[in-house]
Structures are given as structure tokens and as C-alpha cells.
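A single protein chain has been omitted from the complex, and every remaining protein chain is retained in its original position.
We call the chains A and B, going by the order they appear; numbering starts again at 1 in every chain.
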Amino acid sequence: MIKDITIGQFFPGSSPIHKLDPRAKILILLVYIITLFLVKNFFSLLLLFLFSFICVLISKISAKSVWKSIRALIFIVIFTAVLQIVYNKNGTVLLKPFPQFDFCITSGGVFTAVFLVLRIIALILLSSLLTYTTSPTMLTDAIERLLSPLKLFHIKVHSLAMMMTIALRFIPTLIREIDIIMSAQKARGAKLDAGKFGERIKALISVFVPLFVSSFRRAAELAVAMECRCYTDGANRSRLKVMRFALRDYLAFFICAVIFAGALVVNYVPLCQSLLFERVI
Amino acid sequence: MEQDTLLKFENVSYTYEEEEENNRLAVRNISFEIKKGEFIVVLGHNGSGKSTIAKLSNSIYLPTSGRVLVDGMDTSVEENEIPCRKKIGVVFQNPDNQIVASIVEEDVAFGPENLNLPQKEIRARVDEALKAVGMYEYRLHETHRLSGGQKQRVAIAGIIAMRPAGIVLDEPTAMLDPKGRADILETVHTLNKELGMTVVLITHFMEEALHADRIFVINDAVVERTGTPDEIFSDAAFLETCGLELPDTAKLCLLLKKRGVSLPDRIFTPEALIEELVRQTERA
Partner (left out) sequence: MSLLEVKNLSFGYSRATPFEIQALKDVSFNIDEGELVSVIGHTGSGKSTLMQMLNALLTPEQGEVLLEGKNIHESKTSAYEARFRVGLCFQYPEYQLFCETCAEDIAFGPKNMGLPPDEIRERVKQAARFVGLDEALLDHSPFDLSGGQKRRCAIAGVMAMRPKILILDEPTAGLDPAGRSAVLDMILHYRQETGATVIIVTHSMEIAAAVSDRILVLNQGALVFDSTPAEIFSHYEALVSMGLNVPSFTKIIYALQKRGLHVQNAYTAQAAADAICAMLHAEETSP
């Protein structure tokens, strides 16, 4: 159901991850994603995967919510895995189910499939953790500050951030509104969930027109309400929550740097790899 | 202008530009004066023009003719725009469309942030405002998960965090359930009685006007009558011509009088009626 979407949701809490400066979280996530895509080595990936897993544990976000964010993208995960298993022809042949066809499952295919699945899940884990543990306003605030050098190029970073704040604030409201309008039109027989393609398109108009009308009304009312609270575009605004890097942020940077560097070293230095292989195998 | 007048309308007319509004609602040549600390209720049916008064009172709309003075400042003068809005905050009907941020305390901070106040001051004002409306425990909650009444209280907190002298509420209870409505009324009375804020409550619920200092009745774009609740509610015929009705207790009193019960004039709160009836039975 449309109401059950959890991506972008925030679960207030007081874990060390919640308390990190959102700018630190964004920067760490960025470096993490880059590292994740640089590493080709299984041990490096495992290290990064464990890292994201431990972060989730520390954040005390419920397993259910984490699973939901993975489930939302499960199709992509499975699709990637199947594609690899079917098309990858590297390594030794593990299984050849139909002798008359060329199709076979190879060790390389299975290995790459597992590798890619782990990589995607590791990516989802840490990215969803960012939104789960950071309030939308703080997130947009952080982005605004990180992008503030762009002001030099006369880009209105503040207006962009305000737009993002409002967009994030209104997503749940609009989702609920769509839900109500859809139900109301279905109650008059609109074929939104069944029927021919043409009928569905027609039925969608009955949802989008009221949605647009109400969105414009909301926008107009919100603009007036913001003016009543002395908002003027571009004026200097102070903040309730001032962002200052604290000791824990530097500590987080340090730990992450060590882990990411470790992953890269294992990935790029051949000696490490052979040593690891000898130990394990 | 007198020192203790907060809001003054002088022969104010306002016409909507046609493309903006289909049914060219307006106010026509209205004048009134609201003193600091007063509790005013503006009554009128939908489309009577009562909501226009809210937007005129803090420089959102500028009068087509006449003047609006906020603490002596003319709202039409551009430099007065922000000072007027700091003096008089406005809360609207739909709480969903007034909340800017996803988290309660971040939303309440929006006004003070716009005033460019130091962080400590913002913190203090946000906490104070949330306590005043009884939403302090919810400061870290997500705004979209609150009930309508709670959202509306957050919207009120967002206004009082700017520490205005007066607050104008434009049908703040129209979209709420009875519980939410009662909570908002209590909050508004607290603001007036305990924080000494001037309150202008615009509504079409008669019961909300029972405890006002003065009532303005708006009909067809003009202020038809002003007076204390007992002056206004003793004229049922007049209210009906304005598309309004008597409060329930006053209705009951009228029926009792028709049945030959002798009641003093000007009873319109349940408490007063109950006391009177108890007195009558005791006398008997």
C-alpha cells in the first residue's frame, strides 16, 4: 500500500549515529559509496558490508524498518543476481542443466552474483540509515552548508534547501491525499486498480486533477503562512540547531578513514590478498 | 492614536482582484479598534468577509482604501511590513498548510529563525511556546503524525514563538474534531488570560464566542454590530439575518420562556442557566 513507503522516513532516537553531525554523515556516506564501487575484492567488500551492518546495530533502528528499505529494492537485487548467474561464463562450470543448450551456471557467475548482491545491500543499508537517523530539516540544512561554496557562482543555495525542506515535509501529506482521492474516485467506480489500459489512464485524470488543484491551494496557503512568520526569501536566517563538528564527528571520520583505507589496501595491494587467501583457504 | 490600542481599522475596504478569487469577497468600509489584552470574537457566516480581516491585519493584504494601523504603524508602508508581522501573528484554518518543517520543534523555530535571533534565544522561545500550548512533550515528533488539533497547537506555538502582542486566528477549529476544538479554545484562552496576549478569534461557532470581551458580527462585508456577548446573544432575530444562530443555551432559554418559565435576560452560558434553574427550584 502507498502508505507503507518508508524510504526517507526519520525515526527519532539518541544513538551515537543519530547524534553525529549530519554533514559528517553525508560526507562519510559519499566516501563509503565511492569506496564500495572501487573495491573488486571479496574481503574488502565483506569489511565494508560488516561496517554498514555494525552501523545499523549501533543506530538501534528496528530490523523490520531496515528490512523494509531492502525489500523496496529487492527486485533490483534479485534481477542483478539472476543476470549474473545466467550470463556470466567465467570460472569453472558448476551446473549444466540442459546438455543440448549452451546454458550453464559457472563459479564466476555465482561469485559475481553474491558480490553484487552484497554490494547493493551494503549500499542500501548505509544510505537508508542516513535518512532514518537524520531529521529532514537537518539533512537539508547540512546539504545547504555543504553546497554553500556554490554561492560564489550566484546559485541560491538557501532557496534550494528551503524547497527541499518543504518537499520533504509535504511528501507524507501528499501521499495521504493521493490515497484519499484514489479511494473517493474508486468509490464512484473509477477503474484505478483494474480495467483496460485506456480506462486506467482516464481514471488517473480523476486523481491528478484534484491533486494538482489541492497542491496549488496548499502552496498558496503555505506561502501566506510563511510570510506571516516573517519569512523573506534570501534574508539572513539564524538556526535553532547550529552545526558544529564535535569530537565524536572527528572520531567517526577517523574510524571510517581507517576502515575505508583498510578496504582499499586489501583491494589494491596484491600481497595482502595472497596473505589473506593463505590464511583462509 | 491611543497608547493601548493594538489594532485599528479606519474605513477599510478591500476588493479581491478578479483573477485571484472567483467570488470577489471583500470588506466594505469597516472601522474598529482593538485594545491590548482584549479577547475579540469575530462572527460571520462563510463568505461574509470575516477571513479577509485576518489577512488585512498583518500586511498580507493591503487595504484598497482606508488604513490599517498595527500599534500605530500603517500596514501599507513597506518598511512596516515585518514589524507589523512581528506584532500580530495569524493562524489559519488548515493546520497542514501552515507547518513548514517535518519535526515539531524545528517548525516552531521557523519564525524566530526568520527574525535572525541568536540560537540560545530561539531555543528558549521554542521551549516556552511549546509549553504554552501544551505540546512540549511532542517537540521531537514528526508533524505529519500529529492529530489535527495537535498540528493546530503547533501552528499557534510557531506564532507565539515570535512573541507577538496579538494573535489573529482565522477559523482555527473549523477542520478539527470536538476534542481538538476544545483543546484549541483552552489554549487560546490561556494565551489571553495568562500571557496577556490580545486575541482575535474569527469563527462561525457561536459557543466559541461565549467568553469573549467583545463580539464583532460581520455580514455582507461590513461590521454589522459590535457588543458584549450578552448584547449580541440577546437578539436572536438579528443573528438569524446574519446567517448565524443562537448558542445552544440561549436557544434553550428562548424555548423555556415560550413555555412560560420566567428567566432573567442575558443568560447564554450553560453554567449561568444551571445556577438560575437550581435557584428557582430551591425557592420553590
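In this text, a residue touches a chain if its C-beta (ideal position, glycine included) is under 8 Å from a C-beta of that chain, and two chains touch if they have at least 3 such contacts.
Since we're looking at a predicted model, the values are computed, not measured.
Looking at A:V86, A:A167, A:I180 or A:V258, the residue that reaches the missing chain in the full complex is A:I180.
Contact residues of chain B toward the unshown chain are 22-23, 45-47, 145, 147-148, 174-175, 177-180, 182, 204, 206-207, 243-245, 248-249, 251-252, 255-256, 258-261, 270, 273-274, 277-278, 280-281, 284. For chain A, the residues touching the chain absent from view are 3-4, 6, 11, 62, 64-65, 68, 180-181, 183-191, 194, 205-206, 209-210, 213-214.
One rule holds in what follows: only the chains that are shown with their structure count from here on.
Averaging C-alpha coordinates per chain places the centre of chain A 44 Å away from that of chain B. Interface of chain A with chain B (complex): residues 10, 12, 135-137, 165-166, 168-169, 172-173, 176, 217-218, 221-222, 224-232, 235-242.
Per the touch definition, chain B reaches chain A in the complex via residues 55, 58, 60, 82, 85-86, 89-90, 92, 94, 96-103, 105-106, 109-119, 122-123, 126, 140-144, 155, 158-159, 162.
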